[in-house]
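Below is one structure, written out as structure tokens, with a few remarks after it.
With one protein chain withheld, the remaining protein chains of the complex are depicted in position.
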């Protein structure tokens, strides 16, 4: 989708103002710790993919997405995911209280303290057996499709329409556009190099972009 | 520039919720009347072009641009223009009071009641003698350049990179990119048709876009 | 490990933004901002209060969509004017004395059984002031500007306007100083009507293209919206 999350190349967006590395705390308040933890823990319920959770954050109104701090966006996304999965109701979210004595079936997958270490250690690998053979090989020139889908997509707007050269084939990884809709399968993934001057003009000499793009995002160029 | 003003094709932006035509007032509050009037009146001072005033609004942070109401964006833009033209200082804007007894030279161009009717009637025609001959003619296929300039541009992002067909040559009109920097000259202007399905996919059958584009925005396709 | 990151609680318990602005603060009060601007500009001799009042009065009472409705009704009743309007809208409209700001360069696009036209300005809010006056709030707001180009049928539905699938929708994005006016289809059952009678059927929204002209007896309203 064309949303506020697709930030690459946006101008008039202000200075970076980084906090010093030695001074920035990992969390800036207690609620950030809790927002982080509930988001990671509920991810382990298996009710949605990481792509779906990204899509839930992206679908916010641009003003909300951009004025929210990071963990506020996580909470907004989590509320959407919980609602859409039927695990909570809007009234329950508002009240912070369950309106039913029954626990949802998904609670059987609750990430308990016992399971935590092994779940964290395992991670969630994204490589999957190939569903289609790769159409491109290292050195191929490819053009990113100029598309504007309403759904989730990981081809950033700033590179659509541009020509790059395949640098590496990463094998087959979960295809995010469909994974966001609950349909998990692999598709060929490449790393593609684009010249800065092609994207940003002559002021971007000596600058290149390396972007991971799935097979169906690309056309031969 | 790639900014929040370039809204075409943005998703998750909400419903239109139009007020009924017979019920919507021309202004929704007295301050809107005043913001409208001072913006139009100061435009007649001749200190900036309409392109420069658009660019002043566009350069706001995306959150400001999108959460502001329309006339708030006009006021933000006017403040920037007045500051950049050296007609007011930030302190004066804050105080709403002049800090000097001297009037700026531009006050000689003040749009007085006497001048108002003739100025409104004359308008500000944008056609200018051609500086360069038109490179395209009706029926030509053209591709919009995939550029990301930092300055003002009137080629919307959603059409960049796409191929259309020239429908009409409008003659030579003030070139906005340079006019925003104070350099006023004409350049060939065309109306170009794009097929909806090329921009938005198959769901956009029976839909076409007609967009006005200047000569230098286009390449032969 | 990771010891550089712990023991920095910094739990202020409230927002901690790293923007130049803090977007959780409410924006400045627009009424105060407008007053400060106007006072300062008057004091500097850059605006004339009497001209400001006259400017507002002009757009509140003289320049509005009744101008455009007269143009449309004239085109419906006078074939020569209709042809002129399609060939040189600027001259034809100026001949009716609808001139001036945001009407310097006009083009009229005509609806037919096969084609429906819709006008938008995705980049700002360009609008043909000379024939329609100042634009409504929704025309200037983000949802219409964003969606009119990418999903015009859904946008039209929000105005209660449903078009057959085989009608081509042409969306005019006003990126230059050319201003677009939609010439709606003349409603059925209006044979023999005068231009004045017909003009009452021509709504502002029908000249933007989000609705059709009213049918005889239909009241102008936003009921459908």
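Read from first to last, the chains carry the letters A, B and C; within each, the first residue is number 1.
Keep in mind that, in the parts below, a contact is a pair of C-beta atoms (placed from the backbone, for glycine too) under 8 Å apart; a residue touches a chain by one contact, two chains touch by 3 or more.
Computed from a predicted structure; not experimentally measured.
> So which bits of subunit A touch the chain we can't see?
These residues of subunit A touch the chain that is not shown: 5-11, 13-24, 26-38, 40-42, 45, 50, 54, 57-58, 61, 63-64, 66-72, 75, 78-79, 82, 87-88, 92-98, 103-104, 106-107, 110-113, 115-116, 120-127, 154-156, 158, 170, 173-174, 176, 189, 191, 196, 199-200, 204, 206-214.
Going forward, only the chains that are shown with their structure count from here on.
> Using the touch rule from the top, point out the two chains with the most contacting C-beta pairs.
Most contacting pair of chains: B-C.
> Distance between subunit A and subunit B based on Cα centroids, please, to the nearest Å.
34
> Quick one: report the Å distance separating subunit B from subunit C, using the average Cα coordinate of each chain.
Computed from C-alpha means, the inter-chain centre distance equals 14 Å.
> For subunit C, which residues are shared contacts with two or more other chains?
If we look for residues of subunit C contacting two or more partner chains, we find 19-21, 23, 142, 150.
> Among the residues of subunit B, which ones contact at least 2 other chains?
Subunit B, residues with two or more chain partners: 9-11, 13-14, 58, 61, 63, 66-67, 158, 199-200.
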